[in-house]
Each structure stands twice: as C-alpha cells, then as structure tokens.
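Pasting in a structure now, in structure tokens, and then I'll have a few things to ask.
With one protein chain held back, the other chains of the complex are shown just where they sit.
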Amino acid sequence: MALLNVNNLHLSYRTERAILTAVDGVSFTVETGETLGIVGESGAGKSSLALALMRILPLNVVTYDGVIVLEEINCLRLNDEEFRKQVRWHRMAMVFQGAMDSLHPVIRVENQVAEPLLLQAGINRQQAYATARRLLEMVLLPSDVFSRYPHELSGGMRQRVMIATALVLNPKLLILDEPTSALDVMIQAQIMNLLKRLKRELGLSILFITHDLALASDLCDTIAVMYAGEIIEQGSAEEVLIEPGHPYTQKLLASIPKLTADTTPEFISGAPPDMTALPQGCRFQTRCPHAWEQCRREHPLPFKLNTRRQVRCWLFGERK
Amino acid sequence: MSLIIKLATRGLTLFVVLLVVLLLVVITLGATGFSERMLQATISEELRGLRQSLAQTIRDPAQLEEALSLHHEELISYYHLDKPWSYRLPDLVRRVLTLDLGEARTLRSFEGSSQVSEIVAERLLNTILLVTTASVITAILGLLIGPRLATKVGSRLDRVACLFLAFSYALPSMWVGIFLILAFSFSVNLFPTGGMYSLPPPEGGIERFMDLLWHAVLPIVTLVLVSFGSWTYTIRTMVLNTAQEPFVSVGRAKGLPERMVERRYILRVAAPPIVTSLMLGLAGSLGGAILTETVFNWPGMGRLYYDAILAADESVIVALTFIFTLIYIFARFILEILYLILDPRIRYA
Partner (left out) sequence: MRLQETIKVLLSSNTGKAGAGFLLLMVVVSIYVVISYPLDFGLRFWNNPVVWADNPKNVPPAWSSIFTDLKRVKHTTLRATEPTEVVPGTGIDTRLYTFNLGYQFDEPPSFTSFALDNITYYSRPPIITLSIARPDGKEILLYRHVVRGPDPGESFPISRYVESPYRVYLSGDDSVLFNIADFARQELGLDIPLSQLRGMVDRIIFGIPAEEGGQDFEVLRGNYTIKAATQVYHPQDSVGEVVFVLGGSIYGVMGTDSLGRDLATGLLFGFPVALVIGLVTAILTTIIGAFMGILSGYKGGKTDTIIQRSCDILANVPLLPILIFLIFILGQKLGLVILILVTFGWPGLTILIRSMVLQYHSSQLVEATRALGASPWRIMFRHIFFQIAPFVLAQMIFFTPAAILAEAGLSFLGLGDPSIPTWGQILESGFRTGAVFAGYWWWVIPPGLLIVLAAMTFVLLTLGMEPVVNPRLRR
C-alpha cells in the first residue's frame, strides 16, 4: 500500500480577471521511504500542488477535488477540523520556500519548534521542549540559537529550524518546497546532506519540489515533471533523467550546462500557456519540436510505459 | 543593554520636546510683551492690596504715595521688570519645570484657591477618567471589529463598514457632542445636558457613582464615536498586511486552529505598527477631550482651557499648555516602551 496516493487532484481559484487553474488532474503515488521529486519551471503549479496537499487553499477557491489518500486516510472526505487535527502536520508536514519570511518574527526558535507539540492534548511541557531541542540538535543547530529570535539567524539556520519544526510531530511524509532556492550553494549543500541523513535515519518519505534538476537527481528516487498544472512525465529518477520521454523533459535536460562536454546549453523558446485560458490540445504544443496536428486537437493522456513510468505525450500513444 | 540605551534615547528626545515647547511658550510670552503685561498686572494687584493696608496706618496722602512708589520700585526690581525679558527666561523655565505655576488671574479652583497647580490638579483626574474610559472602549471595539473586517476584505460588509469608519474620522467631536445633547437630552430627557454630577450631587456611594455614570455616558459616547473610526481602520489595514505574510500560512500549516493563528500570528505581529498608530492618534484624543469637555461642561482640564480663554487668564493657559504637553509625552513614552516590548526585532537593531 503506497503511503500517499493522489488521484486526479484539481485546484482552481478566482483571480480578479478570471478563474485560474493551478493543479489540473494530477495523479501520483509515494511509497514509504521513497523520495519523489516534483520538477518544473516557475508557475508550473508545483507549490500549488504542495499547498493543495496540505489543504492550505487560496481565498477564492473554485474547484478543489480529487482523491488524496495518506496512510489509508481519505483526506478530502474529512472536514477542515478533522483534517487539521488528524492529518496536517501530524502525518504530512511542509518546509516552505523562503526561509526568510516563513518563521514567526516574534517567537523564539525553540518555542516555534515546540508549538505544534504543545497543542496536543496531554503533552508535558518539559517533554515538548526536550523534543524540540533534540530536533534542533538533529538538524545540527548550535544550542545557543535555541532561545534566539529568527531575525538573529542566518538563512541556512532558519531553514534548519523550519525542517526541525516540520519533524516535531513525527510525520511520515515531508513536503519540501524549494528548500534551498533562497540559499547560497554551500549552505545548499549542507541542507541537502542534512536531508539525506534525515531520510536515512528517520525513514521519511519526501516530496521534494524544485526547479533544479541536479538537486532532484541527488536526492530523489522518483521524479515527476510538472508543466502547466499537469504531470507530463514521471518515473524512476534514472529513467526520467537518463532516458527522458517527454520533449519538455528532454529540453530541460539539454539546457543544463555539461562539465565534461563541449556543447552549448539549449534553451526552450516560447512561454508556458496562460492558466486562465488553456489551449485545447497539448499544453506544450507551441514549444514542442515534434508537435503535429493531433497535439493541437486532442489533450494527451498519460501513457504507461511500465509500472512506475508514464509520459503524457502523443508520441507514446496511438497516432491519429 | 541596548534596550536601555534605546529607551534612554527616546526619553531624552521626549524631554527635549518638553523643553522646546516650554521655550516656545516662554519666548512667545516674552517677545510679544505678554509676560511683561502679566507681571505688571500682578504688581498692580499687589500694590492695590498694599494701598489698602498701608492706608490704615499712614494718614498723610503724600507719605502714602511715597511709600507706595517705593514699594513699586522694589517690586519692579524683584520681578526683574527693569531687565529685558530674556533675563527672566531661565527663572521662568525653572519654575515651570518644577511645576511652580503661579497664580491665576481670575479663575479659581472649586475650593476658591487661586493657585494654578491646585486648579489644574483637581481637574486632572476628571479628564483622565473620561479619556481613559473612552480609550479603553475604543480600543476594544477596534480590536474586535478590525480583524473581523480584514478577514472579509472586499465584501459588501467590509466596504460599507469602511464607509462608516471614514465617517467617524470626519466627525468633529464638538459637533457630535452638540448633536447628542440635542437628540438625547433636549428632545428626550434621557441624559443630562452636561456637568459631572447633578446639583446637588447625591449622597451615598452607589448613587453617587450611578449619577457620575449617567453624566458620563454622552461625553464618552462622543469621544468613542469620533476616534474609533481611524483606530479600527488602522487595525484592519495592519491585520490585512500582516495576514498576507508567508509565516502566517506556515502557522496554519502547522495545524494551529484559525483563532490561534489570528491572535498569535497576525495580531501579535501587527501589534507594533498598531501601537505606532496609537501614538499618532494620541494628539487627536487630546484635542477631542478638550472640545468634548467644553461641550458637556465636564470639569476637566479641557474645559478649563475653554474657561481660561474666555476669561483671558494667561497663567492658566500657559500652565495648561505645559501640562498637556507633559501628559502627551508621558503617554508617548509609555507607548514607546510598549513598542519595544512587543517588537524584539528593533531591540537589537
């Protein structure tokens, strides 16, 4: 039984001009102990997907449906209170993008980490703080920062605090939304090592959202590529990275500069579609070198290549 | 440590404000010749009294006049009227700073004393009573309504409410008082038209208190009506701005109940700028108090200002200007402390 099973998840909300589709029929699974990377460019819907899973919905939500089964709990069947008490942060926690502004500015570090724990019934305060401190040590933060305020910490330290906070209720699934994009390369490496260690020591399942394919290749077991609110390719990390099926994935990989080869990195011309006015057929058609008439006419289905491998492209389906 | 330094700096600045106001007052009085006239008037008063008492003993009119002119010269040199007004400056500043405020020309305290400090002191409490009660009510209303409106931003309720808040800001306090008197006191005799107690005030603790309350209703309603608009609107705006910050979403993600997010994450972080706006609105409350007390004949310092203007009693006006400034900067200082407590971010800046 997969730890997390997402089937046909939809999220759309109203903006001042029109209805914007953020997540459009996304389906994937995460097994226990597995790290799934969600890769894509900005605006592809990766963060919206994360927030949709955590049920942190925008103000003017129009559609929110699909199936989310986490640890055999059907999440969308729960009402807000139940979800908050049973799932959110208990079974599934999130490390947000932008550590700079993600921590409460006026609460001390250890109090912020202990906060979710202190809300649980029957928790001893001493124990809660002890747990918090233990976690802070686990993320390799020196003990003198425990009683500091976030603005006294560096970016890397703040991100560690966020990670520690995410782990405080022992969730089985950890979602990380671009955890290192605001940090410099060296700190990035430290955080990545920390994540690998935690994954090993705690047996976490991770949903790792990034635009950086290199990071994804480092940490992830499986990869799903998102484009215009959909998953257009998913499979094991090796399969996706070494033999990309979808033209978009291919172009993404081709745009990474290679240390050992003398090739100029390619770029992808054009821009992603307008999410308030989606085209009829394939969403990548305007930028795809292989696009033909069927692509413009019909929206491609995800074609299974093997148990874990899918590509949403007519190249893998019945030509018509 | 830096906390103390920060506080000390603020305190010093505020003290400088007091000095500047004091100097402004004193220099204005000196340069326009006002202080001279005041002193001349005081001297004339003294001489008049002297004339009466001396006339008892000295029968010869020529001798009387001589004695009086001698006294006159003594008084002039005593008050330094023979020197330019700048000479008298330091002494005046010292006297005001030590609250030695002199005597009123025509106004008297309730007991009949002409000591300005006594006149002001007995009214100070009345003003504080009124203003504090109104401020507390306004604060509570704002803290209840402001965040509610912020959650419903853009809705019909929010837009209509904002209109009312804008209306409140535009209301002149004296007019609201007059309106309330006409509506609730004149046409329907629901509340008294003014004063602090009925004449004669009732005996007995509970009845006296109820009488006070009955008299205080309209003035307090006036003060609240006039100030709660901008206060609530500010809270609404601060809450709106804070609610959009990323850490608030994180708070929700952590599984905190919505009420807790509102209180601990939004309100708590919006508190420092709200305190700032409280500081800025303080001057308005002072002004409102002066006007409202005048309309309702509430025997506080504000009404004293009006009476002093009518009676052209300069000593009282000078003393009041100084005391109001003193109260104002004292309140500002308290708020600065509050701000420092609420926002650790600037403690170490």
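Going in written order, the chains are labelled A and B, and every chain counts its residues from 1.
In the analysis below, contacts are C-beta pairs under 8 Å (C-beta built on N, C-alpha and C of every residue); 3 or more make two chains touch, one makes a residue touch a chain.
Remember, it's a predicted structure, so these values are computed and weren't measured experimentally.
Chemist: For the chain that is not shown, enumerate the shown chains it touches in the whole assembly.
Modeler: B
Chemist: Considering the whole complex, which of B:G154, B:P201 or B:P257 touches the chain not shown?
Modeler: B:G154
Chemist: Which one touches the absent chain: B:L149, B:I317 or B:L342?
Modeler: B:I317
Chemist: Could you tell which one of B:I274, B:L291 or B:L342 touches the chain left off the display?
Modeler: B:L291
Chemist: For the chain left off this view, which of B:V17, B:L107 or B:A121 is in contact with it?
Modeler: B:V17
Chemist: Since one chain isn't shown, list which residues of subunit B touch it in the complete complex.
Modeler: Those residues of subunit B that touch the unshown chain are 13-14, 16-17, 20-21, 24-25, 28-29, 32, 34, 153-154, 159, 162-163, 166-167, 169-176, 178-179, 181-182, 186-187, 193, 237, 240-241, 244, 280, 282-283, 286-287, 290-291, 294-295, 305-306, 309-310, 314, 317-318, 320-321, 324-325, 328-329, 332.
The rule we apply is simple: only the chains that are shown with their structure count from here on.
Chemist: Can you check how far apart subunit A and subunit B are, centre to centre, with Cα atoms defining each centre and the answer in Å?
Modeler: 57
Chemist: Show me the residue ranges of subunit A that touch subunit B in the complex, using the header's touch definition.
Modeler: 51, 54, 56, 84-85, 88-90, 93-94, 96, 98, 101-107, 115-116, 119, 149, 151-152, 162, 165, 169
Chemist: In their shared complex, at which residues does subunit B touch subunit A?
Modeler: Per the touch definition, subunit B meets subunit A at residues 245-247, 249-257, 260, 264-265, 268-269, 342-345, 348.
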